[in-house]
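The complex appears here without one of its protein chains, the remainder shown in place.
Showing chain A:
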């Protein structure tokens, strides 16, 4: 997965993880491969319902499934978990906004008492 998640991708991701059962499934499949029927035993709902939850997670790219004989084995996709990185990037953007506003405020004549209205803009960017 790339850092810049598209809006659709983000929608699917947040939708998938907004459900408690799906988050629980996610925790299990990140620890190791599970068959859908083994997963279904943990929940007080039908096999079909669990299968549906797994499908939502699969569509969001959070898990991958492979077929072994009659069983579908689900594994958590560690790359998707790395989307935590992109979430931190979004919060970083909030911070960049705040810091830019602080810089403006500190550089305003009423705040600094100096005659220079423009902040320094020579610092490097990562």
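Odds and ends about this structure:
Just so we're on the same page, a contact is a pair of C-beta atoms (placed from the backbone, for glycine too) under 8 Å apart; a residue touches a chain by one contact, two chains touch by 3 or more; residues count from 1.
Basically, contacts and distances are computed from a predicted model.
Within the choices "Heme exporter protein C", "Cysteine desulfurase", "SRPBCC domain-containing protein" or "sulfate adenylyltransferase", the name that UniProt assigns to the complex's undisplayed chain is "SRPBCC domain-containing protein". Contact between chain A and the absent chain runs through residues 10, 14, 17-18, 23, 81-82, 84-85, 87-107, 111-112, 118-121, 123-126.
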